[in-house]
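Take a look at the structure set out below.
Now for chain A:
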Amino acid sequence: MNSPQDNLYLPYMATIQEVVTETPAIKTFRVRLNDPAAMDNFQFEPGQVGQLSVFGAGESTFVINSPPTRKEYLQFSVMKVGELTGKLHSLRAGDQIGVRAPLGNAFPYRQMQGKDIVFIGGGIGMAPLRTLLLYMLDNRGDYGKITLLYGARSPADMAFSYELPQWLERDDMHTVLTVDNPADEWPHRVGLIPNILKEMNPSPQNAVAVTCGPPIMIKFTIQALHELGFADEQIITTLEKRMKCGVGICGRCNIGTEYVCQDGPVFSYAQLKKLPNEL
Partner candidate 1 sequence: MPVLEGKELRIIGFLCNWCSYGGADTAGVGRFAQPTDLRIVRLPCTGRINPLFIVRALLNGTDGVLVSGCHPRDCHYTAGNFYARRRMEVLKALLPVLGIDPLRFEYTWVSASEGNRWQTVVREFTAQIHGLGPAPAFAQEASEQAQAVLKAVI
Partner candidate 2 sequence: MATTLFIQRGDIAAWLADTAATHTVYAPLRDKTGVHFHRLCAQDAAAQTQALELDRQAQTPPKNVLLPACETLLEFSYAKQEDGSTSLDVQPVMPQGAVLLFGPRPCDARAFTVFDRVYDAGRGKDPYYTARRAATVVASVVCTRPEQSCFCTAVGGAPDDTEGSDILFTPVQDGFIVRPLTQAGEAVLRHPLFTEAAHREEEAADVCAAARAAVPCAPADFTAAPEPVAALFDDMEFWQSVTAKCLSCGACTYLCPTCYCFNITDESNGLEGRRLRTWDNCMSFQFTLEGSGHNPRPTKAHRYRNRIGHKFSYYPRIHDGALSCVGCGRCISSCPVTMDIRRIVHSAMQRAQCATPEQAHE
């Protein structure tokens, strides 16, 4: 009973390879599982999550935001909000943590093949989008036009800033960055994500929109997408809930009959509308 395969509460032991400070509140952790065999044949799909354990503080759920196509490490981006995230932010390369992954469902990347993709990320909401975006860029031929709209409060709050220049330069992808309040010589857009999205006016023909971010941003982004003609089935998002077991047993993260840790966290807006109104 002491291997993660047959004890779903026992995490893989992992070592932090590298800690990247994305913003004052967000750090990215690149980890490798200690057991080389487990690391090599670790399978997951873009959008799946993992529970990171800092023993003594507890566990919390984060999306695996590196793509399955890049195996050197598993990447988790963590915003500091509470006890566990605070402890995580105090760790350095070489420290041990526990990883219980993969959990939950993934983005419907197979059904999205051949379609135009519109990514709309807000703040730390960029993390779940990153794994899918990089997966698509590594299988670029399978997908149509890719558009990324990434917004944050200020330039200093933008995560993955070291990758933004490449995304901007790529010719097979259209990237727009926006902030609510710009710092001086901020060359990109200024304004709220939903308004910028309407200006960009992406076509809903044969397209899918994937959006993650704070609830208030999601609410107005979905309104904007509807105005642009996107149907409920064409809008995909992920939900955040308090989670403990991560495997649909402990009864905490349900919305009606759906357990967000197992039946989610990825949902289409059509699925969300069928759920009881308890987000």
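Per the selection procedure, all candidates are chains of the complex that A comes from, given by their letters.
Here is the rule we use: contacts are C-beta pairs under 8 Å (C-beta built on N, C-alpha and C of every residue); 3 or more make two chains touch, one makes a residue touch a chain; residues count from 1.
It should be emphasised that the depicted structure is a prediction, and the values quoted were computed from it without experimental measurement.
**Student:** Any idea which of 1 or 2 touches chain A in this complex?
**Tutor:** Candidate touching the shown chain: 2.
**Student:** Given the complex with candidate 2, which residues does chain A contribute to the contact?
**Tutor:** It is residues 1-2, 6-11, 13, 53, 55-60, 81-82, 85, 94-96, 98, 215, 240-242, 244-245, 247-257, 262, 276-279 of chain A that touch candidate 2.
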